[in-house]
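Heads up, one of the protein chains got dropped from this complex, but the rest are sitting where they should.
Chain lettering (A, B and C) follows the sequence in which the chains are written, and residue indices restart at 1 in each chain.
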């Protein structure tokens, strides 16, 4: 069997997660790097065995080609070195080891589009002109880049992953609910409710390239675009990668429920200092992230305790996110008790392997002819599209069954 | 339908857990006490619905009668008041509200037996003579107490629950593996490897009374006694109630495994100040508890990280157990990260509702004709007898399926 | 020597702190209550010896009489019972033991005044009419109450302590800086910048009764009122009792400075659930508290790290304040390190003994003829009036030297 050649197109191609994806993929292609597989779900014994895909034969990591869009200046190598200096967000020496590879990727990165991305994101690219093009023209421009990437690299499959900074939320009631309603708005910049993330999503959908939205931005998470994805036969995975505090919530809240312990309050404070943190200092963008984090709890517990989630940009922490959660709960006869946890995780190193896993998994969906939201991938997201359960344990069992081919992910 | 009348016999009938069971049962029988159902799994929406038993019709909490064995002096009311004074381990006023009920239970408590229970437990009952009776004679004495309890209270079913202080461990290689080998040793005190907890267990087994062993002591957790239980048609549930730190381990360790994060070390320190803590100050008894806590991790992760578990008696904490766990793990490319948690729980208030749940659930096993270790009850224990998985989420799904009648608990 | 008879007048006389002061004073007057002296600085060995006042001979706790103002309804006994039920904020049984005493105090409590106290405080007393009296008339009304208290109880000295809920901040630039400028404004309700706390303060000052302001509200913390206090010969102690997180800051920040460790960021989150918490949910009132907490850090370190302080009302925590602080600092060669702490303290139990200490100590100032801000009492406050240092260790040495008579507290 000849291994397929696959492409992964990163929107936000010089951010921390993208840089880690790039360095990690280079390490994975190198022989004998055991540390590189840590954090890769598709490499774990839990998804291995005769019933599971032979990833490394059909599409080894070395067969993946990277490209992407980026609105910021700089190089991928600079981004990787910055992570190294940030207290080991990337192990010492890896950036330089793969400098040539990073350089090659850099040459495949194309200028990104900005469209209603919010003032905080605009501030990252001072002086950069805002296009006066219509949304549709921007979508076509993106599609041209995607197709050029596929053709010039002779790729069998291309996956698009949105990794860019969080946009402000888009109120649900401003969104048309069908493709027929949305379609004409693409020609009118002033009345189109979509932001850049959704334009990228639409370009991927219409190019038949599976889409991963790892950010809290809207992307394809609305009825009209899901409808469009089904029509185009494109699988979707999103949104908002579940990497840290929310992952813990999605295993701890079910524990409280299954022990019938009554959660009175759940307070979560998140400190982080990377570019994501800076963008989240903008109250608008923060809102998207917090909404995504907070809604989960009531669904998991079956009732809404007093809850509070904050995200605070603390510059000196760099890529290290520190979350403190305080859970006040009652046991038998109403006796009050407390659980606190502190999570100190490196955001890029947590996100990057999940992006690689999703790239592999969503090609599986494509090969099986599944389209629209792939709910079997819910375990990876804070606000999973089409999810059946918010309990991480249940989501994982669903993932295993789907990967092994026991279950299909229903097309809506 | 006439509700059954059931008895719950507590070994260690004046300890903190027993006192909380007694007060809690009295509260549950009282109308309108909503707080009393917190922490009761069998009262949660997750085990409710048309497929599930109608506990409150068939055997409401008010139909349960309590009795028990105890080696210590004092009264149940005193034990309950002590909990109240310990920073609200029992809400203020409950002990006095149910003083009459507690008094009635006290009159049904019989002197317990001591047999190789260890010097720390002996120290709790200074001056009390050690019986020179054979193990078999002690078993018969216990059986007589159990049967008298059933008859004098006209009970349809009696469940025996071991809640007494932790005994020293019994080395596995000193235990006969069949009933035929064990049986003759019961006549020879000097060569019988069993300790008191196993004599209570045997008495329950031979009386056909379902057994719950909520402690780390051996009880019926050995092949010979499990064989005897099957022969006598008695269901068994054990051992070592999973109430705090270990419960968290059994949801968090699977999370790390399912994200392919590599746990390098897991350190857990447990501080507690109740009588259990004092008994655990004895290195022998502590060993039992720590063995039970530590083995779990390697089973859950699939490899053994460096691990360390300590239990330390801190007198001033009373019934409030504080556990601090520090998990050092690696993500993608070997990047090191940390999770810490602090659990501040009240041991009695966590254990008592689970004992009540198990009492209900094991009568279900009896009614269905299941005998020996009921592995569907694994979710309740640190070292479950006959368990299929150590993952709490998986254990809970198994519990639900079994309670709803979809699955049986296999007889070995 | 005949012991003096002293009165302590509490503004906010049925709040949690006041109820704890009342119960605690009753316990202290009872023989053999060792636990009652815990937390009393004036009872500690550090302020005992031949050079220090013989408090218990000159003015034993049993010689103090309580009274106060209150805007809310209810009784002191109810307030004390509420604390008992809140997880042992008051030990079980104390409220009832001293019910008669609490009842007697209740009869000495007079209706408080409200003046520009903010909507959150107004909400605590629904339906209560807002007076249309001038500020001066309100001051006179308060003075009448204070003097009636002194005379009807034949008191040698009366101390006034402000314990009421936090008011919104008063911008410094709205405050006249001399008494001559402030004085005429007291006749014009609409242009008087003071709030109720300052009216109480003025009444105490003009009555020659030493004033303690244990709250973040303005009280006498402005130049015009300090001038008035000096003129009237009245000593002042304020403001904002240093009971928990800030106390820790005032010992930890100096530690970083004295080790030349560079604090990059200091984030503090405070959760609390009592009435104070509810009032602080109002952004205006919260501002007062946070300003008081935050300014300290730069003064202690000599530079301003990124800092963030939040106060969040979490109803279920009751009187138990939980603070989590995360300090990110750099050591040699810029190596980043972290200190986190969690403080779980009971606000009333921390504040009440300090109020009693301050009552004793400020009578000492009065007897020594000191007036205006007594800077030797800085160790007790977050925003000490006239303080020399913010380092708790230094403040405490100053306190000892002053109490022993080695130093005077300078009149400005």
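Quick note on the criterion: contacts are C-beta pairs under 8 Å (C-beta built on N, C-alpha and C of every residue); 3 or more make two chains touch, one makes a residue touch a chain.
What you are looking at is a predicted structure, and each value in this text was computed from that prediction instead of being measured.
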Answer key for C:75, C:153, C:342 or C:404 versus the chain not shown reads C:342
Given B:56, B:75 or B:340, the correct residue touching the omitted chain is B:340
Considering the whole complex, not just the chains shown, which residues of chain B touch the missing one?
87, 264-265, 267, 269, 271, 306, 308, 310, 312, 314-317, 322, 324, 326, 328, 336, 338, 340, 342, 344
Considering the whole complex rather than only what is displayed, give the residues of chain C touching the chain that is not shown.
20, 23-24, 27, 35-41, 43-46, 88-91, 94, 247-248, 251-252, 254-255, 257-262, 302, 330-346, 349-350, 352-353, 379, 391-394, 396
Take the complete complex as the reference. Which residues in chain A touch the chain that isn't displayed?
84-85, 87-88, 91-92, 342
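As a working rule, only the chains that are shown with their structure count from here on.
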Number of hops, chain A to chain C, where each hop joins two touching chains:
1
Rounded to the nearest Å, the gap between Cα centres of chain B and chain C is 49
Gap in Å, rounded to a whole number, between the CA centres of chain B and chain A:
44
Shared-contact residues (touching 2 or more other chains) in chain C
87, 342
